[in-house]
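Below is one structure, written out as structure tokens; the observations come after it.
Every protein chain except one is present and positioned as in the full complex.
Up next is chain A:
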Amino acid sequence: MPEYMVLLYAPETEDEQDRWADMSEWLAVTESLRKAGLLVANGPLHPVASATTVRVRGGETELTDGPFAVTKEFLAGYYVLNCADLDEALHHAARMPTARRGSVEVRPVMSAREVPAPGPDAGGRKRAGTGNG
């Protein structure tokens, strides 16, 4: 069965208390997914202020303090679910409390088969325009 990463986005304005207000609901959803054998992994993330974005440009590593994009929402947690197809994953995503206040992103996780096989230049993957010929 394909795996899905379910990413939970909460409104930035939400404070710590709001964040945990639905604790019993979180526990119930999580437990039901675990019992159904769908849950691969899940966990909450630290608030957005603790985020660091890493970029590599021309071999140089650049660090940015903050999330990857400027939006009104921050990535608040994730689930990894094992579902038959997208419909099943969307169904469970809609059960997340965040779906009501923020957004829940469902992103298919690439299976090993879908990851391109390493080529002759397996060490550093070539990019158009950056290769040295």
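Here is the rule we go by: contacts are C-beta pairs under 8 Å (C-beta built on N, C-alpha and C of every residue); 3 or more make two chains touch, one makes a residue touch a chain; residues count from 1.
The rule is short, and it goes like this: contacts and distances are computed from a predicted model.
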| item | value |
| --- | --- |
| Hidden chain of the complex, named as in its UniProt record, picked from "Cytochrome oxidase subunit I profile domain-containing protein", "Aspartyl/glutamyl-tRNA(Asn/Gln) amidotransferase subunit C", "RNA polymerase sigma-70 factor, ECF subfamily protein" or "Monovalent cation/H+ antiporter subunit D family protein" | "RNA polymerase sigma-70 factor, ECF subfamily protein" |
| Candidate in contact with the missing chain, chosen from A:Asp18, A:Glu31 or A:Asp85 | A:Asp85 |
| Contacting the left-out chain in the complete assembly, out of A:Lys35, A:Arg100 or A:Arg113 | A:Arg113 |
| Interface with the unshown chain - residue positions in chain A | 2, 84-87, 90, 106, 108, 111, 113-114 |
